[in-house]
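This structure is in structure tokens; I'll ask about it shortly.
Here the complex is missing a single protein chain, while all its other protein chains stay put.
Moving on, here comes subunit A:
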Amino acid sequence: MAKVYQDLRSFLSTLEENGQLVRIKEEVNPEPDIAAAGRAAANIESGPAVLFEKVKGYPYSVVTNVHGSWANHALMLGMDKTATTKEQFHEINRRWDRFPVKPEILKREEAPCKENTIDKAEDINLFELLPLYRINDQDGGFFLSKASIITADPNEPDNFDKLNVGTYRIQVKGKNRVGIQALAFHDIAIQLEAAERKNEKVPICITVGNSPLVTYMASTPVMYTQNEYEFVGALQDGVPTQIVQSDLYKNLYVPAGSEVVLEGYIEPRVREVEGPFGEFPGSYSGSRRQCVITITHVTHRTNPIFENLYLGIPWTEIDYLMALNTSVPLYQQIKRDFPEVQAVNAMYTHGIGCIISTKVRFGGFGKEVAFRLLSTPHGGSYSKIIIIVDEFVDPFNLPQVMWALTTRVRPDKDVVVIPNCPGMPLDPSSYPAGMHSKLIIDATTPKDPEPNPREVELLEPPAGYEKYEALIRKLMSEM
């Protein structure tokens, strides 16, 4: 049984035991030190989480880069920290099939996130609870970049399948007031629209500092009717995740081990300036008028730890967080209809770039698989550059993908551009924001009825190469 974490703290202990967490014990300034460490940790191979014990002017600690390396990612899954990306992809897929695993609902007195309660709105001060800081220089304020946010469907408030646990950027705008970015194609926007049509508030819980797989699933693009907590249990290899009822809303459930839970509501039909914010494509998204949340109730653990992530030019922590959790759901959704698909690598900028390997059943099959990607909820708007390769090409091995492109593609028939499609508005090449063209490169080998006039025979490795690979590795390790 893989190791399972019900809160952030137990995972931080595992990271530390494995040499994947460093502590900065000296006092640091909120700006620019915390963000600088996030960038630095991402620059280091197998970069560790960085825990700041003392931040000037604040009582509590902050940790960054918790998901920011393949080693940390493997430890999150309870795997050895040397597990390869491809091994982790296949392990997540194996566990994915366990969905749904019902969460365990704890009593209030059993839940660590309820250790302390602030029940009067006037007593709430986010700056006392969280060592807030500016992440990128031109950000419009201090942001929560890694919170897991819980909302329900206003038309079916008790439908647990439609309970949404998602990650949306949060700009702090006052002691108990924050802004939120809800893009039109995000699940929360469906719920927001239903409430705003009736001029109703949207009850919301913002949870900060969670077990690593809660954060992971909150940023995973699953279907609207799939509950994220039930996926956390699946990815914990069948061990349910622990949740507890919100204090204010009986139909909302929060992770029982959260460091901080902020409860309140989205103000209906109100928009005010939010941003800029340095976003995952490695550039700023500008100021726009976006939603506002009032926080009226808080619970938190004693000495809460603020977990936040740095975003910079890829790769930084967010790229590790959104790499396989974008690839796996897309793979699962496509292979349901096309079992020929072998693997999906959607690790590039949250799936804007995507490589799919597939067996080819008939001529044009590669393009058909690409169209299927473009008809998934996430791929439809995010995916822009789609490369399809044969089943014998490993989509996680970029030199092999380049080989497929250089030897399989005839640009006049294998490269297609589809104009005027949905696009990811934070992609700076999307114009108008939210619209884009799609590029499909079919690098698969032609199959009947498509002619293949110069059919070739692939080179095979010489007999006994595995033996020599092992021998050479052994000799190298002895040098």
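Throughout what follows, a contact is a pair of C-beta atoms (placed from the backbone, for glycine too) under 8 Å apart; a residue touches a chain by one contact, two chains touch by 3 or more; residues count from 1.
Methods note: contacts and distances are computed from a predicted model.
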Tell me the UniProt name of the left-out chain, picking from "ChsH2 C-terminal OB-fold domain-containing protein", "Xanthine dehydrogenase family protein subunit M", "Phenolic acid decarboxylase subunit D" or "Altronate dehydratase large subunit". "Phenolic acid decarboxylase subunit D"
Kindly state which of the options A:Phe11, A:Tyr58 or A:Tyr216 is in contact with the chain not pictured. A:Tyr58
Check each of A:Arg98, A:Lys175, A:Lys201 or A:Lys447 against the chain that is not shown and name the one that touches it. A:Lys175
Touching residue (missing chain; options A:Leu12, A:Ala37 or A:Leu192): A:Leu192
What residues on subunit A make contact with the chain left out of this view? 29-31, 56-59, 125, 127-128, 134, 138, 140-142, 171-175, 179, 181-184, 189, 192-193, 196-199, 269, 271-274, 276, 284, 286-290, 433
